[in-house]
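A single protein chain has been omitted; all remaining protein chains appear in their positions.
Up next is chain A:
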Amino acid sequence: MKKFIKQVLAFVVPVLILIAMLEIALRHIPNDYRFKHSEITLQKDAIKTLILGSSHSMYGMNPEYFTKKTFNLGHISETIDLDYLMLKAYIDRLPELKTVVVRLSYTTLHEQLGEGAEAWRLKDYQLYHHLKVSNKLKYKSEVLSVKLKNNLSRLKAYYVNDEDMISVTKSGWGYFENEHANGALEDLGVYAAKKHTLRSSALVKANTLFLKQLVELCENKGVEVLLVTLPAHKSYRNHLNTTQLETIIKAGTKMEETYKNCRYYNFMADKTFGAADFYDADHLNASGAKKFSQLINSLIEN
């Protein structure tokens, strides 16, 4: 038995040491999650408007174009359950908060991060926003939640190539390197619509509850909620599933009817946004974000 234990330890310990070293090195790499956490903490006393949501919000609303101090807390692939948890975690730390802007996208009621292919992102909420989002141990670690292949690429990018790992401004707005994505908007729209059309509506009930809880939390704190469906290119709009889309629109309308502190705006087919405003079929680029941010700002101010 002693021999067995010795040999197992001799084999396993170097692997564990390597894992620990990797974990330390990975946690030292700056990332958008930690950056946003530290920035919101620094700016907490001034923030009056908070933007929540997925990449649609993160790229689509630039706080620089809001009259009042605004912070964009959105993250790529963030789902409504996480929007709620994020708000719950930060709302009491923002004494001046008056408005919360939440995207109500085509997928908002149909998906949760923990259930999809990007579940690995849960670790970012655990490790850098300090939220308890999953009981799974792997989401408490960089090494265990992300493929080694991807982690090695990150290590190389930061430690060897000295790349900038932050892709958001100090107010949390995410920017694309280019104005437009590679590929024709038509093709990108078809691809994105297909990817976002989900077969199951099993999560609708739970996600509607998260949405309600989010609005009620704001109601209790005297904060107004603006639910917004962002503009999308026609190549995306035309390939959406009507039932899934209607579920979202109905939910937004119902929230507006039920809660006095909630307004819903659907800009999906807004004609003022043309091909030049889109990075791809469902994300605004910098000029689109400017236009949209000014529009939202005018709604808040009025």
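Here is the rule we go by: a residue touches a chain if its C-beta (ideal position, glycine included) is under 8 Å from a C-beta of that chain, and two chains touch if they have at least 3 such contacts; residues count from 1.
Simple rule for what comes next: contacts and distances are computed from a predicted model.
Enquirer: Assuming one chain is omitted from the figure, identify its UniProt name from "D-alanyl-lipoteichoic acid acyltransferase DltB (MBOAT superfamily)", "Alkylhydroperoxidase", "Sodium:solute symporter family protein" or "Spermidine/putrescine transport system ATP-binding protein".
Expert: The missing chain's protein name, per its UniProt entry, is "D-alanyl-lipoteichoic acid acyltransferase DltB (MBOAT superfamily)".
Enquirer: Where the complex has a chain not shown, which of A:Val8, A:Leu42 or A:Ala269 is the residue touching it?
Expert: In the full complex, the listed residue that touches the missing chain is A:Val8.
Enquirer: Touching residues of chain A against the unshown chain: what are they?
Expert: 1, 3-4, 7-8, 11, 15, 117, 136-138, 144, 147-149, 194, 199
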